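Heads up, one of the protein chains got dropped from this complex, but the rest are sitting where they should.
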């Protein structure tokens, strides 16, 4: 039997071994630790009885509470639907003007629409809805397909240029690339279009080119954009005379639009979002700045 | 008494080794082995399809670029996740995933159901420079993807390896892997039809990056992103989540 040393500081015995100067005290495991051990074990055992816990070959113990995370979340989702039911049902069914007349309900639309718009639409149209290059501004009251809530809802449901059977189809042909117009014509018509929104461009120098472009425009473009260039909602052709542009209002971008065409793709939301959500967003978007009914 | 036992144990290196192995083995065996024996672990999904070669190539790019470091592909059974991202993920949805890409960090949003949410064009713009479309984003720009041609000649090897591990690719699919990858990204060529015959009419055939002539890494990655959440509709059945089923054609 080794004679164990006593540590002067704690008064405890060592275990009698030494490793390169290191010794160990033979202190018993503190009570608290054992207690803590017992408490955590009891807690764990209780838990194993209550919920799914131990595997048994081809099955597992289900637990006395009979819960499973999947049923739990589905119940929570249903709870959520119930919580929202009152206003959701109204948003789902009531006509838009009735909803718009109800300021309290519109506040709900603003509160909830922000997140829905943020998680679904903002990637393209921006968190503020103001769009950016290639994606239209939804706050400027200038619409390809119409800015009333009903029309916005329709646009969201079917999308633009999608494979949805009723998709809105807005196709700006590639006049340059497909050789419908030659280089010069493309430049002229672009100059003309540019002049529509930039009056000071119509200087004496440019007048000839603009005039030539006007000819092309009337024969080629007016079918969609209208003789006055103010656009046409039936084919989703934008107004070319204002300051709102999807792709850009500088001359180069306009040339690119005419040369290569444009077929913006707006996804459908029919399946991803519920009717109430779609209508909430439609009202939210309308509320961003649009006056149109 | 236990100390006496232990004092013996700690005098024997081999004894210690065996004891450590014994103590450390139990947990893993009890938790992992039953995942293969309990049938309900992986749900039934008769409509489940495999990744096309192009999508598989895209998945490998996703792995290579470390997208999983910021994006999860696992919607948890929590109300807010179901309401934000869609029905919670099922085990069957990653049944062909080797490795799985559930992720452990969401610096960016979950991508489990991102397929069909945005246009191909948006994905290309976003991957080219995320801040062009989402100014607040801190996601890296992946410009070189559109400049790099996809390496397709190895794809039969990839499918063969997957097949050897139990993914039900047919010999024909393995053989045509490179052609099918090319076809899926070049809609106007003869190769496009083969993809639909082998992988189903609902497979998205498209010039993903907008260029119809060359098949780039961007094509593959976008093809992969567009199929996320759309290999099977199982998650939409028997769930309280209100959304409709995904339409693989978008």
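For clarity, chains are labelled A and B in written order, and residue numbers in each chain start from 1.
Simple rule for what comes next: a residue touches a chain if its C-beta (ideal position, glycine included) is under 8 Å from a C-beta of that chain, and two chains touch if they have at least 3 such contacts.
Quick note on the criterion: contacts and distances are computed from a predicted model.
J.: What is the protein name, per UniProt, of the chain that does not appear here: "ABC transporter ATP-binding protein", "cytochrome-c oxidase", "NADH-quinone oxidoreductase" or "Electron transfer flavoprotein subunit beta"?
T.: Of "ABC transporter ATP-binding protein", "cytochrome-c oxidase", "NADH-quinone oxidoreductase" or "Electron transfer flavoprotein subunit beta", the absent chain's UniProt record names it "cytochrome-c oxidase".
J.: One chain isn't displayed here. Which of the visible ones does it touch?
T.: Looking at the complete complex, the unshown chain comes into contact with A, B.
J.: Pick out which of B:54, B:90, B:195 or B:215 touches the chain that's been left out of the picture.
T.: Residue touching the chain left out of view: B:90.
J.: I'm checking contacts with the chain that's been left out. Which of A:52, A:226 or A:260 qualifies?
T.: A:52
J.: Please give every residue of chain B in contact with the chain that is not shown.
T.: 2-3, 6-7, 10-11, 13, 16-17, 20-21, 23-28, 30-32, 35-36, 38, 40-42, 60, 63-70, 72, 74, 76-78, 80-81, 83-84, 88-109, 130-131, 134, 136-144, 154, 157-158, 160-162, 164-166
J.: In the full complex, which bits of chain A touch the chain not displayed? Write them out.
T.: Where chain A meets the chain not shown: residues 7, 9-10, 14-15, 17, 19-30, 33, 36-37, 40-41, 43-44, 47-48, 51-55, 60-61, 63, 68-70, 80, 83-84, 87, 108, 111-112, 114-119, 122, 127.
Basically, only the chains that are shown with their structure count from here on.
J.: With centres defined as the mean C-alpha position, give me the chain A-chain B separation in Å.
T.: Roughly 22 Å separates the two chain centres.
J.: Provide the residue numbers of chain B that touch chain A in the complex, in ascending order.
T.: Contacts found on chain B: 30-31, 33-34, 37-39, 77-79, 82-84, 86, 88, 109, 116-122, 125-126, 132-136, 239-247, 249-250.
J.: Spell out the residues on chain A that touch chain B in their complex, using ranges where they run on.
T.: That would be residues 55, 57-60, 69-70, 72-81, 119-120, 122-124, 126-127, 132-135, 162-163, 265-268, 270-274 of chain A.
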